[in-house]
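One chain of protein is taken out of this complex; the other chains stay put.
Let's look at chain A:
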């Protein structure tokens, strides 16, 4: 304990370490390391919070946890282990979410410095707002593979965490998932939806059956016929205005007569599967034969696309071939299974999952977990069969797990280095040596100055248009007001996208209350479309999240969403509102940036774990607990670093290519390294670093969160 031994630390630092109160948010890969460094340095007043429990795959780096701790609270076990390093420390552990209302601004005000070691953007955004409000310096850190990052966030001095736009999480229109997949990720998302339809919590926008409401399939007699013949129509039409469709589907439900042809009503998919006794052949044929045949009848879809080829259970697994109980290949996670093998795995996983499901009581459901073997097997098998049908490259279970679980690769060394720098920065913060607190990036390869732990040369100034730390924050919201209900506006836009916790919303001009934080007060509005509430183009909404002490004006800009559009988009700067002209200014500013070498180029986030918030199909939210970040670096002699804030990686789907806009000025010696994702380990080689030249940071860029 450096600070309790006189003479080890300089006297001023020694005193500060002894008397300071520190909050560590997150007890994962970085958090464990930070906690160790803190207690050994002699901090005695430490609080640590983490809502997670310990998983086996944590143990390769979260060294405060051992095998016997699996399943226990990270925060509590981390506390116990750290106390064994220094029994004199006082550590308070909270097994809880930092976004819980128990930890308000006054809680944050207790601390001299907050060290954040989180793994998801929502919590980072929240801690950012709390520290800004409480005016407590925040040391934000993250890692992804070989890349790490530590930065100070201090009100008035630095950018806040939300000053720079983050890359949106990729999300996919429902039509792509249900009707026209073209990439492995589409099939993986579909397979996860299928899991939920059968065993999980039924989510409205996770239908897996063909979508006959696909605009591209419209104006087509065959489709109309198909629809009529189908009877049940399509429940999953997002357009709830279509009451007749709704009625029809309700009828079908009450009759309990699932149609073999195409759209079985969503709720009934589950019941139907149960009624079939989870017969692998029947289920397989419905999802991979009948539904595909139904899709083929929407012939418009296949005019410019390769048509899918349905597969049949009997031909894959002819009669009498009983799926072996535990076939050898099912454990070969790095092998790409054949379609026949997938059918085997499907059958076995179905058996296990249905047994587990039937044991549940009442309305309990299974929760998909990438680390649950049958659940992961099921998704891998179904995704690959569907990929086969649509002539998409099949993937190994290992690769599918990366994509389905949004897994960020993580190693002990990067976490140790990053956490070490984080606590070194805490020393400087406590001594108010702000000039020594510039952001630091750890990476695999040297830059042109022979550095691989690289510090920014100055603090990038706060973004005057930041919708969090600007004095009077406002955003423009492009939104289809005719298709989004108040509830979805609250859940998807305000909570998931803008990271509010419990917002109140009023119309600025009239003062009428749209959403109240008091339970039940505005329930009657929830199912109404925004347009029905007279929230239309040009209306300004005042949003206030009391818990975060966060106020925001939202200027509504209506647009009619098309087939492949997401239903809303947040735009931080009004001047960016012309989406079609967006490309041009981007290129310009990139050119500027390549000439203005002194820019620290901090920003330009390209990763997100953040909840995607389309009303349509969204990617699974991050289920991983890893520390994460994404760092894009450009090395050159004058040290220009394009970096990104640390985030869970978005699932990027293969082909694993980074699209570069202007490669001309790049040579092989310029090290622009982007770790794109974790899924491409196996085939290309060891380091999955890809290069890409991203647009330089553009504070005013569209925050395209969809």
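As a convention for this text, contacts are C-beta pairs under 8 Å (C-beta built on N, C-alpha and C of every residue); 3 or more make two chains touch, one makes a residue touch a chain; residues count from 1.
One rule holds in what follows: contacts and distances are computed from a predicted model.
> Just to verify: the chain that's not displayed, which of "Intraflagellar transport protein 27 homolog", "Oidioi.mRNA.OKI2018_I69.PAR.g11522.t1.cds", "SUMO-activating enzyme subunit 1" or "V-type proton ATPase subunit a" does UniProt list as its protein name?
Per the UniProt record, that chain is "SUMO-activating enzyme subunit 1".
> From the list A:308, A:374 or A:409, pick the residue that touches the absent chain.
Answering carefully, the residue with contact to the hidden chain is A:409.
> Touch as defined at the start, partner being the missing chain; which of A:302, A:329, A:434 or A:452 qualifies?
A:452
> Looking at the full complex, which residue from A:79, A:425 or A:558 touches the chain that isn't shown here?
The one listed residue touching the chain not shown is A:425.
> Which residue, A:109, A:306 or A:331, contacts the hidden chain when the whole complex is considered?
Of all options in A:109, A:306 or A:331, contact with the hidden chain holds for A:331.
> In terms of residues, what is the contact footprint of the unshown chain on chain A?
So the residues of chain A touching the unseen chain are 1-2, 5-10, 33, 36-37, 40-42, 56-57, 59-61, 63, 66-67, 84-87, 145-146, 150, 331, 333-334, 398, 402, 407-417, 419-425, 427, 436, 438, 440, 442, 444-446, 449-455, 583, 626, 655, 657-663, 666, 668, 678-679, 681-682, 684-692.
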